[in-house]
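Just passing along the structure, written as structure tokens.
With one protein chain withheld, the remaining protein chains of the complex are depicted in position.
Right, chain A next:
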Amino acid sequence: MTTRQFFGTVFALESALAAFVFAVVAMLVCLAVVRRRAGARRRPSRRLEHTRPEAFYVAVLVAVAAFLVVYTARQNHDEHRAAAHGDPVEVTVTAFQWCWRFDYPQARKPLAVRADCRAGRRPTLVVPTGRPIRFKMASPDVIHSLWVPDLRYKRDIFPHHVNTVTLTVDREGRWIGRCGEFCGDRHHTMDFWLRAVSPAAYDKWLAQHAGAPAGGTPA
């Protein structure tokens, strides 16, 4: 499963639960408003506690909370395990004010993708489908965050610290990637493209662009 699928499963479950709880509360409030309005000529109850149903209700709450904690923690662990399955492609990500640089240490000769994120010049991160991609990420200045909304995943990128994440992309396509942590006045322009191609096309791309002159922006 991909991060997108893990997100989708858990999001659907929690949305359904939330919708149910919201509907129940809204219904009870409406019920009170209609049946208990002053015009309805009912006396207010003088009851101060109702311990039995309350205790039962607390037990239900505890059970729901326990289920959610255990279930979502398992999803979290599975998500990270699934991503790490297989022979990984390595990409070194450098996030800086205000753009990205991607290095491919597994290329035969040095290969770097870079751009300046001005006037729509976004770098394109090329990855193969079906293989785990291990991102080693650091920043030379402030905190940034690698976020590909379509993958439903982000991870912060710190200075003086290397964060590693492993992701898998299961279909070919091109998606926008963004900086997910406010990093200064041009934070909103700090985008890149993520392009996933077949493993064969990826190998070809790698061979073609390795050793490209520094400053080149292969895509």
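Keep this in mind: a contact is a pair of C-beta atoms (placed from the backbone, for glycine too) under 8 Å apart; a residue touches a chain by one contact, two chains touch by 3 or more; residues count from 1.
By our rule, contacts and distances are computed from a predicted model.
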### Summary
In UniProt, the chain not displayed here, chosen among "Phosphate transport system permease protein PstA", "Flagellar basal-body rod protein FlgG", "Nitrite reductase" or "Cbb3-type cytochrome c oxidase subunit I", goes by "Cbb3-type cytochrome c oxidase subunit I"
### Query
Residue-wise, where is chain A in contact with the chain that is not depicted?
3, 6-7, 10-11, 14-15, 17-18, 21-22, 25-26, 28-29, 31-33, 36-38, 40, 42-50, 54, 57-58, 61-62, 64-65, 68-69, 72-73, 75-76, 79, 97, 141-143, 145, 147, 149-150, 152-156, 158-161, 163, 165, 176, 178-188
